[in-house]
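One protein chain omitted, others in place.
== subunit A ==
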Amino acid sequence: MSHPIDVVVTGLGATTPLGGDAPTTWAAALAGESGARPFENDWVEKYGLPVTFAATIKVTPDEVLPRPEIKRMDPSAQYAIIAAREAWADAGSPEVDGERLGAVVSSGIGGIWTTLDGWDTLREKGARRILPMTVPMLMPNSPSAYVSLEFGAKAGAHALVSACASGAEAIGYGVEMIRTGRADVVIAGGTEATIHPMPIAAFAASRTLSLRNDDPTGASRPYDTDRDGFVIGEGAGVVVLESAAHAAARGARVYGRIAGVGLSADGYHITSPEPSGDGQIRAMNSALAESGVAASDIVHVNAHATSTVVGDLIEARSVRGVLGEDSDHVALSATKSMTGHLLGGAGALETIFTVLALHDRQAPPTINVENPDPELVLDLVRDKPRALPEGDIAAINNSFGFGGHNVALVVTSA
């Protein structure tokens, strides 16, 4: 049985390694482009970074935002505000009472550029040179707060933090705000700006990054036998969520609906996913139960699949565990092969991809899979997009995070 309050998606916005907006990003994803590029700086020589590339943002904020905004926002908030403005305009700038408008924008890591720049300033110049905006820029709720300020969202401004599941969890919480009657419209998404040498060194230290330095665009290869870790990315994805009744009353265009939200925790290990996939399965099952969608209606899964040796296969087995034989007709896409891993932005960007896949009836490709892992038990969309069926169709977007956070969203066509 589906939830009595239907939540639809009426606006999309993104700034990513593939493009400065959602349509450009989506077109590049359908074309199978990679956003990974070598660093254009001295980090490798200076700090001995073992990784020499990342999926950096395609359109930098200084090309888009006025100087004073650049100076008062951490890059993570800059990306979020760029994506939120696009999503809001895309939704037709809905007329809504501020007390019925929410903002839920998450970051997995927060304003780490600001934190580390502040530390550098303190050590080089002393306390007197630390700028007064440092705290409002580094706090992890800063992107959410700026979105709330910009659009007058007064129903609540939230920033749920669950590492690489943060962006999906934000959208899930936005859905709940509407379903519990706290808001009619919610601006929800995720953002991350972590391409700084310290976090890159730290991710490399945890042995989770791909070291394929001689082939940056081929490095992110989920489900390929030679995958060796994820490619760090950056950027933001933001959607406008709306109760179906509110959207219908204003004649809004509806891209699709977020029909079910499933949340769970592994309670197992701080970084490793629980091997049986129990937590992932529980998240997907509860999202399906809330959505009222039958397993047989799922035609597409946007996998979390970061291109790590262990994680990709656990997820594939979990999907099969949930859908059983119905997984035979599921088109599985691992879009991090193109975007890199946006960490706290990933779940939001991949929700946008999932919504657009159903809307445009095209599952995006997974690139770089030369030799599919023989243990992969699902049908992977490789190299070119695949047509999805007409009629009412549904998909699952999975997002998992360090700490054992599992978020599954069931998306349905409009």
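Just so it is clear, a residue touches a chain if its C-beta (ideal position, glycine included) is under 8 Å from a C-beta of that chain, and two chains touch if they have at least 3 such contacts; residues count from 1.
Quick note on the criterion: contacts and distances are computed from a predicted model.
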| Name of the absent chain as recorded in UniProt (options "Acyl carrier protein", "Transport permease protein", "Xanthine dehydrogenase family protein subunit M" or "ABC transporter ATP-binding protein") | "Acyl carrier protein"
| remark: Full-complex touch with the removed chain, picking from A:Met133, A:Ala244 or A:Ala289, is A:Met133
| field | Full-complex contact with the absent chain, from A:Pro4, A:Gly48, A:Pro66 or A:Gly391 | value | A:Pro66
| note | subunit A positions in touch with the non-displayed chain are 66-68, 71, 125, 128-133, 136
